[in-house]
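Input: a single structure, listed below in C-alpha cells.
The complex is shown incomplete by one protein chain, all other protein chains being positioned as in the whole.
Labels A, B and C are assigned to the chains in the order they are written; within every chain, residues are numbered from 1.
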Amino acid sequence: MSATPFTFGLWTVGNPGRDPFGEPVRPRLSPVEIVRLLAEVGASGVNLHDNDLVPIDATPAQRDTIVGEFKRALRDTGLRVPMATTNLFTDPAFKDGAFTANDPRVRAYALQKTMRAIELGVELGATVYVFWGGREGTETDASKSPLDALKRFRDALNFLADYVRDRKYDLRFALEAKPNEPRGDIYLPTTGAMLAFIATLDRPEMVGVNPEVAHEHMIGLNFFHVVAQAIDAGKLFHIDLNDQVIGRYDQDFRFGSENLKRAFFVIKLLEDSGYTGSRHFDAHAYRTEDEDGVWAFARGCMRTYLILRDKARRFQQDAEIQGLIGDLRARDSLYDGPTAADGYSSASSAALKSRTFDVTTIAGMGRRYEELDQLVVELLLGAR
Amino acid sequence: MSATPFTFGLWTVGNPGRDPFGEPVRPRLSPVEIVRLLAEVGASGVNLHDNDLVPIDATPAQRDTIVGEFKRALRDTGLRVPMATTNLFTDPAFKDGAFTANDPRVRAYALQKTMRAIELGVELGATVYVFWGGREGTETDASKSPLDALKRFRDALNFLADYVRDRKYDLRFALEAKPNEPRGDIYLPTTGAMLAFIATLDRPEMVGVNPEVAHEHMIGLNFFHVVAQAIDAGKLFHIDLNDQVIGRYDQDFRFGSENLKRAFFVIKLLEDSGYTGSRHFDAHAYRTEDEDGVWAFARGCMRTYLILRDKARRFQQDAEIQGLIGDLRARDSLYDGPTAADGYSSASSAALKSRTFDVTTIAGMGRRYEELDQLVVELLLGAR
Amino acid sequence: MSATPFTFGLWTVGNPGRDPFGEPVRPRLSPVEIVRLLAEVGASGVNLHDNDLVPIDATPAQRDTIVGEFKRALRDTGLRVPMATTNLFTDPAFKDGAFTANDPRVRAYALQKTMRAIELGVELGATVYVFWGGREGTETDASKSPLDALKRFRDALNFLADYVRDRKYDLRFALEAKPNEPRGDIYLPTTGAMLAFIATLDRPEMVGVNPEVAHEHMIGLNFFHVVAQAIDAGKLFHIDLNDQVIGRYDQDFRFGSENLKRAFFVIKLLEDSGYTGSRHFDAHAYRTEDEDGVWAFARGCMRTYLILRDKARRFQQDAEIQGLIGDLRARDSLYDGPTAADGYSSASSAALKSRTFDVTTIAGMGRRYEELDQLVVELLLGAR
Partner (left out) sequence: MSATPFTFGLWTVGNPGRDPFGEPVRPRLSPVEIVRLLAEVGASGVNLHDNDLVPIDATPAQRDTIVGEFKRALRDTGLRVPMATTNLFTDPAFKDGAFTANDPRVRAYALQKTMRAIELGVELGATVYVFWGGREGTETDASKSPLDALKRFRDALNFLADYVRDRKYDLRFALEAKPNEPRGDIYLPTTGAMLAFIATLDRPEMVGVNPEVAHEHMIGLNFFHVVAQAIDAGKLFHIDLNDQVIGRYDQDFRFGSENLKRAFFVIKLLEDSGYTGSRHFDAHAYRTEDEDGVWAFARGCMRTYLILRDKARRFQQDAEIQGLIGDLRARDSLYDGPTAADGYSSASSAALKSRTFDVTTIAGMGRRYEELDQLVVELLLGAR
C-alpha cells in the first residue's frame, strides 16, 4: 500500500462524534496515539490544524514538548505530515470571520495565528498549507460588504505568501472552498470561485486549490468536473476525499459510501492525470461507532480507493468500453476543415464561414452513451 | 424610467409557455411586435439569440428582409440591442454539445453559426456578446474527458475573440454559467468557474461574465456574493435578473417574485458599485398567462427593481441602520498594529507575531447583526 | 401583544451559540432568568425539553427544587408552558436512535425518560406534547429495517398514548418531522409522512403534528401547503416558526429573515383558518450575537409576525387584489353541469361524460396571476 500516499487528518480519525444535537460519543485520542494507529492501518501521512496538536492556550514550553513527542511518533512510524492548516473557526473570537472579520483585531490575530501555524507546519515537514475559511461569511448581507471581504481575504493571503517567501519556506498554499456551514454563506463558495480569486493575488504561482468532495457535492456540483478544472489550470495542489449527500449538512462520510460511480470517475481522473499528491481522507466515522469503528472506517476509505483504482484500470482494458470510445474518436476523421484547435486566421474563418454542413445527418447519429454508461455500471458492479 | 437601461430578450416576453410536460399556451409574437410592445411598457432595449430573429433555415435574402424590418422597428421605437448571443442548444445537432461536442463537425458548425450570429449582433449595434453553453455538458462522464472539453471550449473562445479583433468589432464577450439543465452537468457550472476559466484564455481582457440569478440560485449560491466577485475582478459585463427557488428546474420567474431580500442586496450592490450596463430580465411569464399577463409580468420586473432601488437609497439614509454600521466601523480605531492591508515587511510580521491580543474580550463583543438584519426586514416591509 | 400566544423554547433564547465547528459564544442563562426575560420582551409562554430545565443526572430532590423555582418564576411573570417535549438526542445513549434504536435497552430507556418528561410537562401545565425523533434514522440502510423502525416507533407512541389516557392527563401529542440532521436520513421525514403515520396508530385522535418551517424548507417543500394539509386533516396541534435556506444545514434563523413572501402566506393561513394554538418560535440568534442580540432576535420574530399579520388583513381589504380574486371566482358561474363536489351518481357521470367542452376557449383565457402576484409583492414592500 506504500505506493499510494493515503493521509488522514488528526481531526478525522480523532473525531469524538459531537454534533449540533449531541455530545461526544468517543474518548479523544492523543495525537501520538493517532499516529501509531494510522501507521498500523497503513496510512502514509497525517495532517493537522495547529490546535489539533497544540492547544490554543498552550505555553511555548508546552508546545515544544507536545511537538517533540509528536515528531518522535512520526519518526518511529515513518509517517509524514504533508499538509498543515490553521484552525480559524473554533474559537469564539472568529465568530464573525477571521481574515474577513469586521473587527481589525480579529483580522490581525488571525494573521498572527496563521504565521505561527505555518511555522509549526514547516517544522513538521509540510509542503502544502491549506486555507479553509470556514467563518469567512455572513448570515445577513447587511453586516459586511463582500467587496471589502474579498479585499481583506486577498490582503491576508498576499501578506502570508510574502511571509513564506521571506522565510524561504518550501510551502505552497491550497485554498479550500465551501459554500456554507458553519456560516449562512461562505465567501468564494466553490473551487471555481477560488481558482478565479487566485488570479487576483500577488503571487498566484504559489497558490492552488484543495477541492473537497463533500463541499462541492453539498450544492450538487459534479466533483469530477471540478477537479478537472483545477488540473486544467495546473492548480490541483491537494485533495480532500470523503462523501456527502447533495443538499445536506456537512456529512464527511467515508469515501465512496454515498455514490460509487461519482467516486470512480474522480479516482480515474486522479490516476490518469498523474496526480502525485496526497489522497487525503477528510472524513470521520459515524457517530454510532466506538474506536474500533473508527479504524474500520479508515480502512474502508483506503480499500474503496484501491478497488476503484483497479476498476479504472479495467476501464482502460475493457474491449467493449474502449470499442465504443474508439468509435466516438473515429468520427474525428469525418471532418477535414478548419478547426478552432488549429488557431485563428482570416483565411480559416472565411473557409469555415462558407462551408456547408449536413446538419440533419450529423444530428441524427446516436452517440451510444446509454450503452457506454451501462458498461460502466456493470464494471462497477463486478458484472463484467 | 429612461435613466435605467431595462432590457428584455425576444425569447423572454416572446416565450409561448411550452414546458417539458405541456404544449405552448400563447401564440408567438413576431420580433417586430415585441419591439413595439417593449417600447410601450418602458424598456430601453431588446436582446436576442440569432434564431429568435432569423429562423435557422432562412435564406440570406429572407434574413436580410427580416433584419431590415427589425431595424426599422428599433428606429421607430428608439429601442437598442445592447446584447446578442447564439442559439447553440435548440437544434438536434447540438444534442451532445456545441463547442465541446465529440463530433468535430458539430464543433465547426457551432463556430460558423457563432461567427454569423456575431455579425448579426454587431449589425444591430450590440456591444456585449453572451455565451451560454447550455449543451456543453454530459449525462454520463464516461462520454467525454472534461479536460478535452475545457480545451475545446477555450479553443473556440480564443478563435472567436481573434475573429472579433480581426473584424475590428467593438464587442466584448460575457460568459454565462449554469450548473445543469438541459444537460445533467454543464461544464464551468458557476460564475466563479467562468471567471477562473477566463484567466486561461488568450485575450482575457475581452472576456467577462453574465451572471444570472436563477443559475446561481438553482444550487443555492448567494447571488449577491457572486456578483461582488465579478465586480471585484472587473468582469461584470452584463447581468441576467430573474428569480428561482433553490434546488429546482430552471424557473425564470419574474424578478423579485421569490425572494425580495436577496433581490434587494443585489440591486443595492449594482447601484452602489456604479454598474452602468443593462438590467436585463431573463425571465418569462407564468404558463397560466395570456399575452396581457406577459406585459403585466414585464412591468412587474421593472417596477420591483425601482422599488428596491428606492429601498437601497433609504438604507443609506436610515439613521438607525447607519448608526449600527457606523458602530461596526468605529471598532477600526481599536487596533493600531500592523495589518495585512498595509502590506508585508519582515518588521511588520515580527511586530504582529509578538503582539498580545485580548482574545476573550474581543470574542465576547456582540455584533448586533440581528438588530441590523431586522431593520432591513422592516425597511423592506415598508414598516419604517 | 397579549392577544397573540407567542412562545419560545428554553433552548432557543437560551442557545449559547455552539455549532459543529465552534465553541459556545454566550454564557448559558438559567431557566428562571429566561422566563423573566421572555416576559419582558412580551412572550406569553415558554416551552421546554425535560433536560432544558432538569439536568439528565439530577437527583429527584434536585429536580423538585429546580421545578419549584421554575414554577415560581412562571407564577411571577404570568408565563405559561403550553408545550413540553423530551430530549432523546443529546445523550450518547441515543446515538443510534431512541424509540427505534436497535438496542432494546435504549428503546426501554427512551420510554422511561419520556414518561417522566410527560409528568414534568403536565406538572407545568402543558397540553401539547411534542415528539421530535431527531435520532430516529440511519446513516447506512444496512443497519436497520425501516419496517422494524416504523413498528418500533408506532409501538412506542401507542404505549405512551395509553399511558397518558391511563393517567387521565389532558395532553395531545404533536409529531414533528425532519428529513435529516443529525442523522443521515430520519424516518418519517415530512409532515405529510407523519400525518400518514398517525392514521396507523391506535389512538389517532390524540395525535397531530407540529410542522416546522425550517424542517420542510430544508428540502424545498412549500410550508404553506404543508400547513394547509395539516389543517385540512384537523391535525395542526402546534407550529414551529423560524426560517431556513433550502438545501442547507439546520439554520433556525429568525422568523421571516430569509423569505418574507413565504412567511406571509403562512401567517395569512394561520390567521384566516382560526388557528388558536401557540405561535412558537423555534429559532435562535446568530452566533455573532451576545445576550442583547438574543433579545433583539426574539423581538424581531414577534414584530415580523405582527407586521405580516397586518399585511394579511390588508390583503383582504385591497380592492385591486380582491378584484382579481373575485374575477377568478366569477368564472364559477360559467359552468352549470355536474361536479365532483356534488357527489357521484350514475346519472351525473353519464351527463358529464357526454358533455361538450370548448376546450380551446377555456385554455386560452389568461389567469392574471402575474398581476396578482405582483400586487402581493408590492403589498409586502409597503408600496401600495
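Everything that follows uses one rule, which is that a contact is a pair of C-beta atoms (placed from the backbone, for glycine too) under 8 Å apart; a residue touches a chain by one contact, two chains touch by 3 or more.
Everything numeric here is computed off the predicted structure, so don't read it as measured data.
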item	value
Touch partners, limited to displayed chains, of the chain removed from view	A, B, C
Chain not shown: contacting residue from B:14, B:31, B:134 or B:192	B:134
Omitted-chain contact residue, chosen from C:24, C:323 or C:364	C:364
Residue among C:65, C:112 or C:316 touching the omitted chain	C:112
Residues of chain B (touch criterion as defined above) contacting the omitted chain	17-25, 89-92, 94-96, 134-135, 139-140, 143, 180-182, 184, 219, 245-251, 253, 257, 286-288
Hidden partner chain, residues of chain A it touches	25, 219-220, 245-248, 254, 256-261, 285-286, 288-294, 296-297, 299-300, 303-304, 307-308, 311, 363-371, 373-374, 377-378, 380-383
Where the unshown chain meets chain C, residue by residue	91-93, 95-96, 99, 102-109, 111-112, 115-116, 139-143, 145-147, 150-152, 155-156, 158-159, 162-163, 166, 179-180, 185, 187-200, 219-222, 224-225, 228-229, 231-233, 247, 265, 269, 273, 321, 328, 331-332, 334-335, 337-341, 343-344, 346, 349, 352-353, 355, 357, 359, 362-365, 367, 369, 372-373, 375-376
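Here is the rule we go by: only the chains that are shown with their structure count from here on.
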item	value
Rotation angle (°) superposing Cα atoms of chain A on chain C, nearest 5	180
Same-residue or different-residue interface between chain A and chain B, half as cut-off	same
Rounded Å distance, chain A centre to chain B centre (Cα mean)	29
Residues within chain A bordering two or more other chains	91-92, 95-96, 139-140, 143, 180, 219, 247
